[in-house]
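The complex appears here without one of its protein chains, the remainder shown in place.
When the chains are written out, they are named A, B and C in that same order, and each has its own residue count from 1.
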C-alpha cells in the first residue's frame, strides 16, 4: 500500500494540502550518525520555488525528526520524519472537486476511494508526497556513502534536447547542480532551460529522461526471481508520479554486440562494456548500476482542457490555475536518487552486506 | 526472494537442470473451475522446440497438479504445480563451471551464493523457470476471464523490424498465434522471421519489444504510493530473464498532447486518448492497460566470446554450445501475459473486486 | 519489525522519553466516520495517572491526527496519529545507562542495537509505546462496531484474586469500567485493589490475567496454516510488554468433554459449548472469540535489586526510582482490546468481509 522495503522499510503519510508529509523509516542501522543538514539538503533540491523553472508554491520544507535519533545517532528504532505544509491554497482546488484534471489522479482516486479521497491538490497522489521518499532516501544515502556507494542522477533529456555524453556518478553529482535543470552537460542544460521556458510561455509543459548511476555497488546483490535488483528499483521508480518508463543499461540490437564480455581489471573480474547497466539476471555485476527514467510532461498546464463533470456527467472545459512546474524533471532527479538509495540499502541489508549496527 | 504477491501469492522453485520447475500458488479463489488444458496450452506456447526459431531442447512440459484442486475446482488451499525436466544435458555445462558466459547469470549467481549455486544451465536463473510463472499466470487468467478481463501480448519489434500498427487485445490474441514470432502484424512477422534466421545463420541473436494490452480492467485498481499498478506490473516484468525496459502508454513531448482528456462514452467517464496506457497516478483508469517490454538479444550465441576463468583469473575464450533461441521474444510473450495476469489478479483481490470464493 | 498487518497495516514510532509516540495506519476503509473522541476515550483508558493503582506520570495523551482524515472521514490514505510526550523525566534514567533493570528491555536492547538504543525509560520498548496500538485499535474498533462486532476485556485475575464468573462482551465493557482495576466482577475487583495496594506498600508489584471476548465475528475468518486467527491474535498480544502467555478457550482434559458439539440455534449452525474459544483449526467458528492473556508483575519495583554494571562488569545494587504501576493489568486491558481489534479487522478485510470503502 504505502510502504516499501523489507529490512529498510518505509511507511509514508501525508497529503498535498493536509498538515504535513512524513515517513516512518524502520530498520535504519543503529549507530548511524544522522546528518540532518544532508537530509535538509536533499529536501532543498526537491522543494518547490527553487528556480524559475519550478512551481512558485512556497514551502520551506524544514525537516522535523520525531523519533529514532538519540544523541545524533540512529537508535535502531523507527525514524519518523516530516515536513509541515505551509503554503497550501486549498481554495484553488475546491471548485474542481467534480472536474478531474486530465493526466492527474483526480478521477482514478475517486474511483478507488469512492469519492472520500482528499482531492485537494491530488491529496496523497501529489508529487509533494515525494518529500517523504527524499527524506528516507537521504538517510539511506548516508549509510551507503559510509560504504563507498555513490548515487547520482541528472537530466539526460528535456523536451527534444538530449545529451549523448556519458558521465560518472561523481561528475553527475558535481556538474548537474551547476544549472537549474540539473543536467551534467552544461551546453545541453542551457538549451533545456530555453525549451522549458518556451513551453511555459505557451502554457504548455515538457517531459524528459533522467539518467541515474550508482557506483560502488558490490556484485551479488538482488534476489533471483521476484526481488531482482532491477525489478525492485523499477518498482520504486514507478512510485514516483509522472514516471512512465524505466530502462536498464543500453540494449544493443545483436547479442554479439550486447553481451558484456568478462575481463580482469585490477585483479578482479569486470566487464569490458556495461550494456547491461550493472545488472545480470537481476543481480548486481559489480559494474556501475545505470538506468534511465522516462518522465512525462507535467499534467498541469495553463491551457484549457476538456474534462467531464463527475456529478452531471456533462462535458466541461477546465482551466487549471495555480503554480505549476513547466517541467518536473529537475525536481524528479533527487527523488530518483532517493528511490534508488532506499532500494539499494534494503537489498544490501537483505544480502547482509550492510549490518544492522554501524559503528 | 522467490515469491510474489499478497492475496494471490506465488512461491517458485526448480532449476534448469534439476528435477523440475514448479510453483505454489496461494490464494486462488476457491470454487474456480481449473481447466488444466488451458494451463497446458500456455505451457505449450512457452515451451522449447515449438518452432524453427526456438531452441531445440525437447521438453514435453506436461503439467502436474500436486495439490489444491479437488473435483476440478480450486479448494482455496495452495495449488502446487510442476513440470518435470526431461532433456537436461548437464554435461554441456560442467566444463563451463568456471567460465561465466557473458550476458548470463553465471558470474553474478556465483557472487551471490558463494559458488554453491547450481550452475548447470543457469540453475534457478534459467529462462526455463518462467514455466512456473506461466502456470500461475494461466490460473490467474482463468479467474480474470471469468470477470471479462483479457490480456494479450505480441511481438511489436524483433531486430530492426517494428510494426507501428495498433491492435486490440483480442486481435493480438488471435493474430499473433498465426505466425511463429507471435506478431499480430502478419507482414511484419514474415520479416521478423527472416531477421531471426539471418542472425542465427551468423551465430548471433536479436532482441525486440513485446507489447501487451489488458482490456476490461475496472478503474480504481492499484495502491497510491508503492504498490501502484504500473509499479507492480513493472516489477513482475523485470523478473523475466532478458527484460531490460518497461514503458507504459506512449508519452508525448508536450503536456498538451500527452494529457488524455476525459470524455463521456456510453454514459461513462472515459478518455479521448490513451497516452497514459491505462494508468493514472498508479491507478487504473478504466482504459486498456498498455505497455511495452524491451527484450535484449539472447545472450547465448554461437560465436566465440571472451571471458575470465574464475579459478585462474586468466582471460579465456568461450564457445557456448547447446541449443539456443536466436530470439527469445516469441517465447517471452506468454510469460509477459502471465506476469501481467498474476499482478492484476493480486491487485483486484486486494481491491476486493474479485472475491476469495467464485461460484 | 515495527509494523503489523496486511490489509490494515500499522507502522509504529516513538519512545518513552522522546518527542512523541505515534502510528501510521494504512488501509483504513475510506469513508469511515472517524470519531476522534472515541480514540481519545481509549487513550484515556490507557493513560498514566488515571487512578491510585496507576503510575503518577502525568501525560495528557491528547490525540493529534496528522493525515488521512478529511472532512471527518477516512480518505483511504494512511492515517498518521500521535500523542506528544510531556512529562518525561530523563534525568531519572541517565545514571542508569549502564545498570540494566531486571525484567526490563535495558540489557536486551543494548545487545540488539549495540548500545545505540535510546535507553531513557526503555525507549521504544516502553509500555508507553502501546499508546500507538491503542490509537490504531480505536480506529479498528469503529470499523468493527459498524459491522456489529464488539470486543471487550477485563481483569480476570490480579495477584492471587481470580474471578471464575463468565461475562459477555457487553457486560465486560459495562461493568469493568466501574472500578479502577477493570474487573467485571465487582466483588473480586475490591479484593484486587487491596492486593495491589498491599504489594505497592511493600515496594512490590503483582501480575494477573486479562480475559478478552469478541462477539459478532462471523464464521470463516482466518487462514489455514500460518495466519490462523488465533496465531495472529497471539502474535499481536505478545507484542504488548509484560504479556507472557496466551490461551484460547478453556481446554478440558478429555476429548469427550472438550469437543464442542454442533447444534442448531435460530436456524444456524452453532456450538453447544465454547471450549474452543471461538476458533476451530485457526478459523473463527461464529462462537464468541475468547482468550486469556497472562500479564507478569510489573518489573519496576521500589526494592533494591541486583544487577551488573555493563561497563565494569561488576555486580551492583540498583534502586529504581520513578513512578511505577504496582500492577499494569488495568492499563493493559485497553491495549489487549486494541491488539485484538487490529488483527480482527485485518483478517476480516483479507477475507473480504469488510470492504475498502464504507459508506
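Please note the rule applied: a contact is a pair of C-beta atoms (placed from the backbone, for glycine too) under 8 Å apart; a residue touches a chain by one contact, two chains touch by 3 or more.
These numbers were taken from a predicted model, which means no experiment stands behind them.
Peer 1: Return the single residue from C:20, C:79 or C:129 that touches the missing chain.
Peer 2: Answering carefully, the residue with contact to the hidden chain is C:129.
Peer 1: Tell me which residue among C:34, C:280 or C:338 touches the hidden chain in the full complex.
Peer 2: With C:34, C:280 or C:338 as choices, the missing chain is touched by C:280.
Peer 1: Thinking of the whole complex, not just what is shown, which of C:82, C:96 or C:206 touches the missing chain?
Peer 2: Hidden-chain contact among the options goes to C:206.
Peer 1: Take the complete complex as the reference. Which residues in chain A touch the chain that isn't displayed?
Peer 2: 6-7, 76-77, 224, 350-352, 355-356
Peer 1: Contact with the hidden chain only, please: which chain C residues?
Peer 2: Residues 1-4, 10, 12, 100, 102-105, 107-109, 111-112, 122, 124-125, 129, 159-160, 199, 203-207, 218-228, 230-232, 234-239, 241, 244-249, 251-256, 258-264, 267, 269, 271-272, 276-277, 280-286, 294, 296-301, 303, 305-308, 310, 313-315, 351 of chain C touch the chain that is not shown.
Peer 1: Would you write out the residues of chain B that touch the absent chain, in ascending order?
Peer 2: Residues 1-3, 9, 11-15, 18-20, 22, 24, 26-27, 30-31, 66-68, 70, 73-80, 82, 112-114, 116-118, 120, 123-124, 357, 359 of chain B touch the chain absent from view.
Note that only the chains that are shown with their structure count from here on.
Peer 1: Looking at C-alpha means, what's the farthest chain from chain A?
Peer 2: C
Peer 1: Quick one: report the Å distance separating chain A from chain B, using the average Cα coordinate of each chain.
Peer 2: Centre separation, chain A to chain B: 27 Å.
Peer 1: Counting in whole Å, what is the centre-to-centre distance of chain B and chain C, each centre being its mean C-alpha position?
Peer 2: Taking the average C-alpha coordinate of chain B and of chain C, the gap between them is 46 Å.
Peer 1: Please work out the Cα centroid separation of chain A and chain C, and write it as a whole number of Å.
Peer 2: Computed value for the inter-centroid distance: 38 Å.
Peer 1: Could you list which residues of chain C touch at least two other chains?
Peer 2: 76-77
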